[in-house]
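Omission of a single protein chain aside, the complex is shown with its protein chains in their original locations.
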Amino acid sequence: MSANFKNPVIRWIDHRLPVFSYLHHEANEYPTPKNLSYWWNFGSLAGFMLVVMMASGIFLAMQYTPHVDMAFNSVERIMRDVNYGWLMRYIHMNGASMFFVVVYIHMFRGLYFGSYKAPRELLWQIGVVILLLMMATAFMGYVLPWGQMSFWGATVITNLFSALPVVGKHIVTLLWGGFSVDNPTLNRFFSLHYLLPFVLLGVVVLHVIALHRFGSNNPIGIDTKGPQDTIPFHPYYTVKDMFGLGVFMIFYAYWIFYAPVTLGDPDNFIPANPLSTPQHIVPEWYFLPFYAILRSIPDKLLGVLAMFASILVLLVLPWLDRSPVRSGRYRPAFKWFFWMLAFDCAILTICGKNPPDWIWSPLSLSIAPDEGQAGISIIAMGQLATTYYFGYFLVILPLLSIFEKALPVPLSISRPVLGGGGSHAAIASAPAKNLAKTMEKL
Amino acid sequence: MGAKTLLLKGITALVGVTAILFVAASPKHDVHVEKESWSFQGFFGKFDQAQLHRGFQVYKDVCSACHSMNLLSYRNLQEIGFSEAQVKEIAASVTTMDGPNDEGEMFERPGKPSDRFHAPFPNEQAARAGNNGALPPDLSLIARSRAGKGFGAYEGADYIHGVLTGYKEPPADFKLTEGMNYNEGFAGHQIAMPAPLSEGAVTYEDGTQATVDQMARDVSVFLTWAGEPNYESRIRTGLKAMLFLIAFTLIAYAAKRKIWASIH
Partner (left out) sequence: MADHAQSPGDQSTRRDFLFLTAASVTAFGAASAVWPFVSSMNPSKDVLALSSIEVDVGQVAEGQAITVKWRGKPVFIRHRTAAEIEQAKKDDAVEMRDPQPDEKRAIKPEFLVLVGVCTHLGCVPLGQKDSEPKGEFGGWYCPCHGSQYDTSGRIRKGPAPLNLEVPTYQYASDTVVKIG
């Protein structure tokens, strides 16, 4: 912790308040596995998106009016009259989508390479909390423009809580501050939408502290065994993150400048009208899989519980997957189930997007209203996909932990030759069981 | 690197299948909206100023009799090439209610450039009462709220053009409700608005033939502009941003290559 700073002012401050030493230690010389692939870029991209969302949000809040009579027009004033207001708003509304894109990829990376396994269980769980906070923030933010989808989305989602026995109705009234979604609801959503990102930021700090305890996982999924396996974070990963950021921003800018409302719903350009519901109420794309899970269970309460369970199951994931091998690279059966899960989530997204009684016909590859054509209804497809989703976590992973025969795992990052020349120190630091298994197969 | 290739293959397959399903999954409407080509589309798109002026004329002479346009002010017309004097004149041609004055009375005065477009009805109830119970929607965002959903969807202008040119004789077996009009471009084919455009309904100052199709096109483009007056600066800024980001990314890639050259 005693970095030698050349600048005397920095040295003076650091002697009394060692923030510079801390930063130097945690962001500069922080030893990182040298074999991280581009899948490891998405953590820093998520951090970037949080900053972008908070910055653009703060400036938008300077122009926004949280009142049912004025919210819609104040947003249009931002779009039309405020200098670069259109840009700030498009950055913010597409930023929400980009944030979820990045975080979902980040999560799937963790799922594939076993980043949730010991000793990173708490790191993973904090990540799940971040996801939940993001969802709450995104949902409340979507209500603020007070268009038709804002209003009806808020009505439908808050009504979920009415499924709870006895207290349900009271909870919904409490959430609304009235007897329907109205001005008090809008006001508190604005307040919380402003607050939650700061909570999120705090949890992200915890996420990073937990990460730095054992360092990043890596594509091979084995622990680093010493300096030969690691490189300092700066400049190696800072420059790699910069490149990744560039590629990502090109993608992001495309949405902002050329398709700013494609991910949204045209109905939200109609001011909220409590007397008329739009034809199809659909949440934003990043909620569609959960919406599909909700709808695939015919019972109201069970549907709501299943939806929440689909996220909460991630909290216990480290104890469902007991396989000692972290990386999916060395798990031949797991790989297939993993990609099926990814595909399954895509199916759930499609199910969430379409009316439940419509039919997907495999022959014409189209989804259309039921006119007796051959195919499978959206609701049935959603039920199958929901079954696989829970099956993956609750059945497949525990069984795989018992029956799967993993491939031999390299002994160290710097010597990817299987089992060749691993020193005694390396063997001692690896999980004994894992190693024994590996040796057996060799 | 077998694992890497597998990973890449998996991703490719996933993206491919999802894309197919997504395209297939765009919901069908019960109207078919014909996609036209418009001058404002594409990376270098531009509004045709003469067309915007004609479209405004159609709005002013025809649509504004029933439809409000609350988010637009007369001053906005300067953004499509009307001079300050022209805008003052257009604004002054309507009489608007202001007040209260020092005696507490409301009074009438000629419009000013900072005024919103004059609304034909003072409130929703009056608008409904004047239109057989149907509410003529505000046109400020009509092009945005009626656009298709998702990737490759039709534009709001396509929809508006489709409705304005969709008035036809109903098929013999079609049951038309009293007071409604048959329209091929409208969901359910029944619309409360009677055909607003007829051959020569306006006289264009630039001598363009005022066919129904021409007027429908012009007003569709005007309403597209009105839905997003900053549209052109958006795509212009986008071009600059993209060029910068590509340069930034290439430089970052070169730097990354250099720094990582010693690591294997």
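To keep things simple, chains are lettered A and B as they appear, and every chain counts its residues starting from 1.
In this section, a residue touches a chain if its C-beta (ideal position, glycine included) is under 8 Å from a C-beta of that chain, and two chains touch if they have at least 3 such contacts.
These numbers come from a predicted model, not from an experiment.
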Candidates A:21, A:56, A:94 or A:224 - the one touching the absent chain: A:56
Residue among A:82, A:333 or A:394 touching the omitted chain: A:82
Option touching the unshown chain, where A:232, A:303 or A:398 are the choices: A:232
Of B:51, B:73, B:145 or B:165, the residue in touch with the unshown chain: B:73
Sites on subunit B contacted by the missing partner chain, in the whole complex: 73, 75, 113-114, 244-245, 247-248, 251-252, 254-255, 258-259, 261-262
Residues in subunit A touching the chain absent from view: 55-56, 59, 62-63, 77, 80-85, 87-88, 232, 235-236, 242
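The working rule: only the chains that are shown with their structure count from here on.
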Whole-Å separation of chain centres (CA-atom averages), subunit A against subunit B: 34
Touching residues (chain side subunit A, partner subunit B) in the complex: 34, 37, 73, 76, 79-80, 86-87, 90, 112, 219, 231, 235-236, 239-240, 242-243, 245-247, 249-250, 253-254, 256-258, 260-262, 265-267, 269-270, 280, 328-329, 335, 339, 342-343, 346-347, 349-350, 353-355, 360, 365-369
Subunit B to subunit A touching residues, read off their complex: 3-4, 6-7, 10, 13-14, 17-18, 20-22, 24-25, 27-28, 43, 70-71, 76, 140-141, 144-151, 153, 156, 227-230, 233-235, 237-239, 241-242, 245-246, 248-249, 252-253, 255-256, 259-260, 263
